[in-house]
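Note that one protein chain is taken out, while the other chains of the complex remain in position.
Note that the chains are named A, B, C and D in the order they appear, and that numbering of residues resets to 1 at the start of each chain.
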Amino acid sequence: MRVGVFICHCGNNIAGTVDVARVAAEMRKLPGVVYATNYMYTCSEPGQEEIKQAIRKEGLDRIVVAACSPRMHENTFRKTIEKAGLNRYFLEMANIREHISWIGEDKELNTNKAIEAVKMAVAKVMNNKPLYSSSFKVNKRVLVIGGGVAGMQAALDCADGGLDVVLVEKSPSIGGMMSRLDKTFPTIDCSICILGPKMVDVVQHEKIKLYAYSEIDEIKGYVGNYQIKIRKKATYVDWSKCTGCGACMEKCPTRNAYDHFNFGVATTRAINIPFPQAIPKKAKIDPEFCRQFTKGKCGVCAKICPTGAINYEMKDEIVAEDVGAIIVATGYGLFDLDKFPEYGAGRYPDVITGIQYERILNASGPTSGHILRPSDQTEPKTVVFVSCAGSRDKSLGVPYCSNFCCMYIAKQAILTKDHIPDSQSYVFYMDIRSNGKGYDEFTRRAQEEYGAKYIRGRVAKIYPKGKKMVVRGADTLLGTQVEVEADLVVLATAVISAPGAAGMAEKLHISYDTFGFYVESHPKLRPVETNTSGVYLAGACQGPKDIPASVGQGSAAASKVLSLFSKDMLESDPAIAQVNINACVGCLKCVKTCPFQAIKEEVLRNGRKVAKVIETVCAGCGVCTSTCPCGAIQLQHFTDNQLLAEVNAICQS
Amino acid sequence: MDTINLSNKIDWEFIEQVKEESGQNPSLCYQCGNCTAGCPYTNYFDYPVSMVMRLLQAGQKDTILNSKAIWLCATCETCTTRCPCEIDVAHIMDTLRIIARREGKVSEKDIKLFYDSFLDSVKQFGRIYEVGTLLMYNLRSGHFLADADLGPKVLTRGKIHFFPTKIKGSDKVAQIFERFQKKAKRHG
Amino acid sequence: MSTEKVKEAIAKILPDVETVICYQQGFDGLHTTPLFIKIPEEINGLIWNPLCVQNLTSYLPSIKKKVGIVVKGCDSRTIVQYLQEGLIDREKIVIIGVPCTGVVSVKKVLREIGHQPVAGVAFDDNGNIVVKTSKGDRTLAIADVCPDKCATCQYPTPIVYDYLAGDPIKSDKPKESVHEDIRQFDEKTLEEKKAYWEKELEKCIRCYACRNACPMCICQDSCIAETREPHWISQKLSLTEKFMFHMIHAVHLAGRCVECGECERVCPMDIPVAKLKKKINTEMKELFNYEPGVDPDGKPPMYTFNVDEVKIKEHKL
Amino acid sequence: MAEKEYAYYSGCSLEGTAKEYDTSLRLVMKTLGVKLAEIPDWSCCGSTPAHTVDHVFAAALAARNLAIIEKMNTHTVTVPCPSCLTVLKKAHIGMTTDESFKNEVNALLDEPYEGKVTAKSSLQVIYEDIGLEAIADRVTHALPDLKVVAYYGCILNRPPDIAQFDDPENPVAMDKVISALGIEVLDYAFKTECCGAAFGVPKRAMVNELTHKILSMAIDVGANCIAVACPLCQQNLDLRQEQVNQTMGSSFNIPVLYFTQIMGLAYGYSPDDLEMDKLVVGADHLIRSRIPVEEYRKMKEAEAAAAKKPAKAKEMKEEPKETAKAEEN
Partner (left out) sequence: MSVVAGKELRIVGFLCNWCSYGGADTAGVSRFKQPTDLRIIKVPCSGRVDPLFVVRALLTGADGVLVSGCHPRDCHYTDGNFYARRRLEMLKRLLPFVGIDERRFHYTWVSASEGQKWQQVVTDFTNRIHQLGPLHVKKENEG
């Protein structure tokens, strides 16, 4: 065996705190290692060339690259050695950057640790075996979860690219948060005017199959071949018959149903179409409020419906769809007022959230676009905006910035002045974050042209005094406490992950951070990929994001799927479990523990029972290997012997 | 206002000292002003709480220790409760008072005197003897008639004993004082 | 005595099975050895007494044809465990259960009689074994020379059987007594425990008798103690490797050991090898309320999980 | 019901200016079947002043008492005074989470404290351990004229990590307890604003202003009585009311009662039993309406019966109207 070792300086990233030359020198002493060198940037073109050269010149048959994390460049170097004629699995990487040079300060200790890490890699590579991928067919359909602006963009781009798209939206209409907004910053475009046509495109596109008011029940399979179960929630209205005429909604005697679309600013009917531009424009019954469900009698809508679409007996329905890739665009959620006891925790009707104010501003909102405060339906003359209501607040578990509140507050302050010229807005802020194109100019305009008073400081308490709400805060620039007697207070409540985000991640096998936002493959270079191949992210499910960023990501995710589907066959990862039938005693404990049902029983010609791995189903976790008492089933590339070689390299030296 | 030369006027040791004694990290403060906004005493402070925190971050030891703010803080815990950065601000104020007292810098003599009178009573009787505390304070502060208007109200309603209750273990309590003073002396 | 009842039962099932596995007299009165009955005439060779100590169930997984087997309460746990693990087909086994009040540890008897040749053995009605040697008779209470497992036996009547030769007996041993020895041992200091195992395991000669006798060691020739693929341990006779071997045995039996005690019975070096497995069993009981070999519908805890583990708390650093 | 037992740390104030808190609390606890065990030879907790001297010293003054309680039958102590409570809890938490701090504190003490005491405010004991149902069960009298705001003061629920009880911004325990007595409680935004009592003596102008704010908010929401759970708050709001009126030009005359006094009234104790005479702003006019619950119920029933007929007719008329309106839309 002829092992070659390449130690990367990574400029100063590694060489700064690791004596790379010494590491290389130590490696030369190891049995089996015939070549060891160090190089400035091993991942660079000449760096890779050097590896190829050495393979040829020195006749190397196993390669160890000690550099950054294999999550970064393993694929790069696998391709490199493949080009030089070696099997790609004859490569091992030692992570001497993220795990050593960047986290340890003592050069001597770092160097020693690096030597050890490379020794382990050498020990492992000497136990490596060549592995070969097989290829399998791809189902060129894509599932998009979430019909907000990001999901819609992704669905449209995929469909325009010729793919069949299954779009699943959990609420009765697509459109998401953007469909609730009045105007968009910094252009003050009417939000639904620019979104509406897109929504129509979605529903009219022959390649897009829309499941509204539906949720993902189950996801099975792997890249190229996913099996999805979709739960179509009972609407109690047969949508194939419903024409969206709205007669039922007019006649419904229950007027106090919670209005999800308007975030509770107003109430709606128990049977309702969420908003005029809804897509699909179909009615659904909210059984929590419908008298037919709560009292067992009413039936008004059934009587009134001209097409006889009402069906109180409707049940959830499960449909199956097979796809090859998934785009997740499940959006975000918002903090509730009850998180703020010092601001009344929802007790005061005139303390509302930004999205509620958005509905009040909106012409198709409950006040028809007249700004009227909820308590007494009068026009507020003094409006206070409180930014960072929950955001950047470690004590509430949201240490991050919600990204777009500064901008929409500026927009709302401008719109308030537009609607009520003799009004005065106050904005309490900590920092103004307006780093998009035209954004800072916009927040300046709010102050310079629209006279919004910006006060740098947090608000400590809001309490009622007569008909006013007293907002007590600080002006840290003045170094004083300040109070504003407001008619209406708008809290820019923190952006949080969508309700159920964690559960969805578990179904998708993707990771999410402490806050429930989905984690991308690489924060800089793989922003829409996840660690599960075939699953992509778009929009605010990955982190708070404004409209242009969400749309951009939707398109990016779509382009990833299009390029994935540009081939008819995909290569499988050969690092899967393999059974040594001579050693297998047929106890089939592996069958019991395999999370993917990828192992089945096989009866050999001599009647002996053994385990058999279904190659396309095995995901390569290795649970079977650590279950098998006789070591007969081995996860390739992470076999017992390979891992033992690493253990021995550290423990027995 | 004077220009503060940050190159040589940041008292790094002081920052460390407060950090150590309070167990709180002043660097966590991002100056949102929530403490100031909620502080019931802000109007009487020479420096609002958030400014005290800023002065602490800037290592302005003398300004802080000579401030009235640290003595006027009543430890009502509003700042601690609301701090988004989870800093126990009231505890920092406590610590600053302790350091100020240790260094003999007391900008609010009356408050300190009141505290001292209170503690004297504890040392002597083991519990608080309200009349004695008040009298002692009045004597020391020179405010002979402090709250004298309240006296009749209190007395006619039998709210105050004229004689102190001395607990049996008052010597044990006094010992706590003595041991502490000895220890404080040892550590300079 | 139940001998006649056992014979009756065998006679009854024999037409239906290929073989009945039971016991016969061994090379002296103290030893018994397995008997495989295929024809009715062989039934007379059967003996049934407290010297029938072996756990005969180990034969079951490798037998393809339908067989009958004679089991004690403790042996039946192995069958239950086999059923849980899907290693045998219940339809192909006819179980003759025999309620048992305790067996005799041959090792203990030999120790009592100073390892003399045995001329004969008899049992009286008072629960004693009478051992005849050239130096005379020695009467020993069975309770004094029983294996440790009998002293705390919870299952004197087999858990599964098709025929019961005798009347069922209920255990009179308190449930807590079963793991008392483990609890007591655990109270020793780490150093004491370490020293204990180093002393005990140093004796190991890696003969693998314990493994071979273990009914749950199903790997047979594929045991990783003797392969290079994978190469878990070397053949070196060092303490480390001996330690490793016994840890492998224990870990592979986690949640599976039916506490039949065969490993200790056969150990030529008197190493308390069953103790490690019993320790894991105590933990399985505590963590998952699981006891191997008592519930045919149970699931071995290492091959399943709960999303929320009630008893497993996150460990803090 | 087995009698619950708590060690009882009254604190210095309850021996003096807040004697009536002590008296009323003992009566109420007796009614609720709670035994308060005296703590032998307890001493002052050190309060705020000790905390200006040194953290260890302050903890030691408190821990001396905790060490005594640790030797009693019950390890749970109930403390009526929020200031004492905070000091005791701070010492306990400091000593149980930081070994070296514990050692330093114990070095100042004769008897070391091992950390076994649980301290609960008397309000917490009544609200959590006894519960609203039991509180309501023992009511004998109604107080129909009372419109109460509950004022908790700054440190009863703060900081949340120390108090570990109720909400630090909008506490509700006292509101619920008084509501359970059948007494009207009004929402009040200044439940936890600091009244400045700690500086009552040296900084009276400042304290008067703070007190003024709290009183005027109570009047604004329509209250005629303030319920408190803190001796310093009570003293400040009640005793200084006239001082406030003089300095701030107001004319407050609102009684400030300990919540235990209100409970005592509902449980049928006489104003004398509850030492109502110790209030500076008297509450006699409010107590006059007190009436046994049984009589009150009958009175209400009669009222309701009188009002029922026209009300029902109105209801009947309204319903078809609504449906008609719905159809119009």
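What we mean here is this: a contact is a pair of C-beta atoms (placed from the backbone, for glycine too) under 8 Å apart; a residue touches a chain by one contact, two chains touch by 3 or more.
All of these numbers come straight from a predicted model, not from anything done at the bench.
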item: Chains in view that touch the one left out, judged over the entire complex; value: A, C
item: Candidates C:A122, C:A141, C:I205 or C:I312 - the one touching the absent chain; value: C:I312
item: Residues belonging to subunit C that touch the chain removed from view; value: 182, 185-186, 190-198, 202, 232, 238-240, 243-244, 247-248, 250-251, 254-255, 276, 279-280, 283-284, 287-288, 301-302, 305-307, 309, 312, 314-315, 317
item: Hidden partner chain, residues of subunit A it touches; value: 69-71, 95, 97-100, 102-106, 108-110, 112-113, 116-117, 120, 502, 505-506, 509, 511-514, 519, 531-532, 575, 593, 595-596, 619-623, 625-627, 635, 638, 640, 643-644, 646-648, 650-653
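We adopt the following convention: only the chains that are shown with their structure count from here on.
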item: Averaged-CA centre spacing for the pair subunit D and subunit B, given as whole angstrom; value: 26
item: Length of the line joining the C-alpha centres of subunit C and subunit D, rounded to whole Å; value: 68
item: Interface hub residues of subunit A, defined as touching at least two other chains; value: 342, 461
item: Per-residue overlap in subunit B, given as positions that touch at least 2 other chains; value: 43, 78
item: Residue ranges of subunit B in contact with subunit A within the complex; value: 30-39, 42-43, 47-48, 50-51, 78, 82-86
item: In the complex, subunit A residues that touch subunit D; value: 250-251, 253, 255, 341-342, 344-345, 347, 461, 463-466
item: In the complex, subunit D residues that touch subunit B; value: 12-13, 15-19, 41-44, 46-57, 60-61, 64, 86, 107-110, 154-155, 158-160, 162, 168-169, 192-194, 196, 198-204, 206, 209-210, 239-240, 243, 277-280
